[in-house]
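Quick one: the structure is below, and I'll ask about it shortly.
Part of the complex only, each chain left as placed.
Per-chain residue numbering starts at 1, and chain names A and B are given in the order in which the chains are listed.
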């Protein structure tokens, strides 16, 4: 049984990572996994939240949200509903936790970086794409802080972070599920990895089904290989010079 | 005293209107006035709000919001704050009111169109740009409804709607203020017009200053001329065929 977009079971969708998408934030990345499109912006603020003050440690956090027009059927705004839903909370926490795994907060110094991941268009795998793009935006923000002489230590990033979804669809273990596969997946798993091949987070769920240990192993194999491939793309994109002039955001702020 | 971007006092910024920016909504427009960039999406739902049911009339409404990363300094999310601020409310109401002025709601039939205006990047004039782009998205949504045979009457749009800001800066009456001029303007006015040269809305405010009737007249002159120019751009863009296949969104939905 073939995938509706013709991919092999272990094949990623086309991935595109565009840096410098906005002028104001220190890092701003448009990340695309097929039709899934997310704007990941890394905003830098001097100082840290109250509960952290005087610790010498910086802080990295993330906020995930969907534009109402991002989905097949228009979604209501959480600002209009007056409360953030459980799913949004859960994903924001996952992104923040994942990105903090690769950064030395003492080296960051008492700076706060907020990674805003706003889904422009959703077609499955938004949380893993947000982590993938969020890492690149974070890397650019760290570079910007370094250029501004505001880091406590020259290189706070200890590894690169990538993430991918994997699942069981039509009885087959498949990588990088689009929405159409995601809604009918029996098992759904998200894996966050580093470029050292280690794991930051694993979240696997049977959807109206349970799964065996060997299925879990097969999903992990696919996910780890997919993450390695994404790490390569991130490295290639970050090897390029910053599009648009890096000093511009700095002068805007001051 | 010249403008910082070299424009004449009566000159608009570069305006760009990109249709079909997203795949799911019936109309999706990225509108740009210089560095101001707004995504205007027109989502169609069958039926109308409860208080309208059985009236035979359709409904058009708008919601305006800013991405946290859209501004010079990161803004807090209204969903996180748990309430929508006064400015957001005010602008959403203005956009909805302005766009309803050009549509015959009986001809629309019992359909609802929500125009989501999400500011990707802010550099002054976001509310007028949102109205300008929102009209184009609305026009595409109406065309889409017509193609789907869901209109009560073939042509519900009676006019085109454009809007522009004008103000007094450095003692001079100027058109289309960027953020840098907006913050130090003595008078700030937004004008919403139709392509028939009539006015839908005028909102003029002295910012720590008051203004004379003759200054008001000079501002109106500039704004009406600016709107006429924008109406031409809208017409030119809408004369093009829909980028990407028009029937696609329809089949996605069903």
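The rule is simple: contacts are C-beta pairs under 8 Å (C-beta built on N, C-alpha and C of every residue); 3 or more make two chains touch, one makes a residue touch a chain.
What you see is a predicted model, and the numbers here were worked out from it, not measured in a lab.
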Given 2 placed chains, full-complex copy number: 6
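Operating definition for what follows: only the chains that are shown with their structure count from here on.
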Chain A and chain B: spacing of chain centres that average the CA atoms, whole Å: 32
Interface residues, chain B side, partner chain A - complex: 22-25, 28, 35, 39, 41, 43, 45, 63, 65, 67-74, 77-84, 88, 114, 116, 118, 120-121, 252-253
